[in-house]
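What you see is the complex with one protein chain gone and the rest in place.
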Amino acid sequence: MSTTDVKWVLVATTDSRPTLVKGSRASRSTISLKLMMAVSGLVFIGFVLSHMYGNLKAFGGEEKFNDYAEHLRTIGEPLLPESGLLWILRLGLIVSLVVHVTSALILARRARAARPVKYAVKKNRHSSISSRTMRWGGVTILVFLVWHLLNFSIGKVNPAGGETDNPYTLMVDTFDLWWMTIIYLVAMTALALHLHHGTWSAAQTLGLTNTAASRTRAKLAGWVLAVVVAGGFSLVPLSVLLGIIEK
Amino acid sequence: MNLTLNIWRQAHQDAAGAMHRYHVTDISEDMSFLEMLDVLNEDLNVKGEDPVAFDHDCREGICGSCDLMIDGQAHGPEVTTTCQLHMRSFTDGQEITIEPWRANAFPVIKDLIVDRSAFDRIIQAGGYVSANTGSAPEANSVPAPRDKAMRAFNVATCIGCGACVAACPNGSASLFLGAKITHLGELPQGQPERYTRVVDMVAQHDHEGFGGCTNIGECSSACPKEIPLDVISQLNADLRTALRQGR
């Protein structure tokens, strides 16, 4: 290479692509956080669907319901120790929850910082209520979850004061109290809203809604999941309260 | 018609601002919103009060300079730019609140004027095709499928006004970003840099302090050029690909 060639390389500006943000990587972007939320959200969707299916066994009576609970603990045996698969699932859920909640927190903080001065008047045009209440909805679900686990899983608290080792009785006792049912129904409303937007949002975040048709489908899926999951969950408490399901 | 205006006044970037009340009379419904403000300013000038500063240039809906939050809606109640909004969209005696775009990345410079140079820097980060002058091949040597070219055109009509940011509850510029990613990503000429472009532009977007997108959709309904939400899906999809490629 002659000396003039060297000089040319030095002044040519377009040989290298300038990067403004040093060390920018796809994995460090807000969109990556969103992708993690979407994936963990999908895990939750899978969980609530199957959990709801399990709950509906209550209509088959005490035995069926408890068998199902028992079955969950014994699948995989003897390959896996007792409750092995359950723990694997639980672990997956815990990790997802940590990821989902942490990402939600980071994104929410970013969003708050992105608009430090609020508008005196602000109207929304076409966005759904569900889309604007994701954060509150998420917190509601989280609070509910803590109570729910104390109630049914970790704590086994029977607010009616009855038996606690029998899942079926525990459940029926709980929902025989009208205020417990209300708590659950409120939580289910939050879940419905969360799923209504969350499903479409996850599809969009995953980049699956590039056409008007796919967007319509994703929105429809949001509606269906919201109604099916929240409706399906609500059937059991309502039926208990109305006396359709009894001890 | 006669109107009452609540207008945000702020002397400069570091000054404290406040809403002020003004009255304008004899406004004809064929006037544009900015012509109505011209009347106010002419009036203030006569009275010896500092006229209200606002950005505007082409006054035909294409330069993207004008940017007012009118009664809580970016560019006001119609789907158009502020300069193309006409007074026939208002009624006699109405009270109208006028504020600047609110976003941390768009600091207020004076009154209703904000600094949108963050958008320039997002483009600088990668919103281009590296094609040096004189190095271009014959234009028809690379055909571009018509439907893709149409989609590219449709989203390339973004005027960089920032209404999407102003309307987004998260202060996100994802629609603006997605429009450019989709425009260049749909054309054969945009392919070589497609995945570095998305990483760099998203990094700059985040760096500027815009919020993350939670797919609320207010942006698209405030966008005077009706850029559809699927550009955000495209943006996410391209980022996901970049992530997979380890960029």
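In this document, chain identifiers A and B correspond to the written order of the chains, with residue numbering beginning at 1 in each.
Just so we're on the same page, contacts are C-beta pairs under 8 Å (C-beta built on N, C-alpha and C of every residue); 3 or more make two chains touch, one makes a residue touch a chain.
Convention: contacts and distances are computed from a predicted model.
**Q** Report the protein name recorded by UniProt for the chain absent from the figure; options are "tRNA N6-adenosine threonylcarbamoyltransferase", "Sugar ABC transporter permease", "succinate dehydrogenase" or "Cytochrome ubiquinol oxidase subunit I".
**A** According to UniProt, the chain not displayed is called "succinate dehydrogenase".
**Q** Specify the residue from the set B:Ile113, B:Ala166 or B:Val202 that touches the hidden chain.
**A** The one listed residue touching the chain not shown is B:Ile113.
**Q** Spell out the interface residues on chain A facing the chain that's missing from view.
**A** Residues 4, 7-8, 10-14, 18, 20 of chain A touch the chain absent from view.
**Q** If you put the missing chain back, which residues of chain B would it touch?
**A** With respect to the unshown chain, the touching residues of chain B are 11-12, 28-32, 34-35, 38-39, 42, 45-46, 48-51, 53, 55-65, 78, 80, 84, 86, 88, 109-110, 113, 115-117, 119-120, 123-125, 127-140, 142-146, 149, 152-153, 156-157, 159-160, 183-184, 187, 189-190.
Keep in mind that, in the parts below, only the chains that are shown with their structure count from here on.
**Q** Need the CA-centroid distance for the pair chain A / chain B, whole Å please.
**A** Inter-chain centre distance comes to 33 Å.
**Q** Under the touch definition given earlier, write down the residues of chain B that touch chain A in their complex.
**A** My answer: residues 6, 8, 19, 69, 71-73, 97, 99, 102-105, 121, 124-126, 130, 132, 167, 169-172, 193, 196, 198-200, 202-207, 209-218, 221-222, 228-230, 232-240, 242-243, 247.
**Q** Which bits of chain A are touching chain B when the two form their complex?
**A** 14, 17-21, 24-35, 107, 110-111, 113-128, 131-132, 134, 197, 200-201, 203-212, 215
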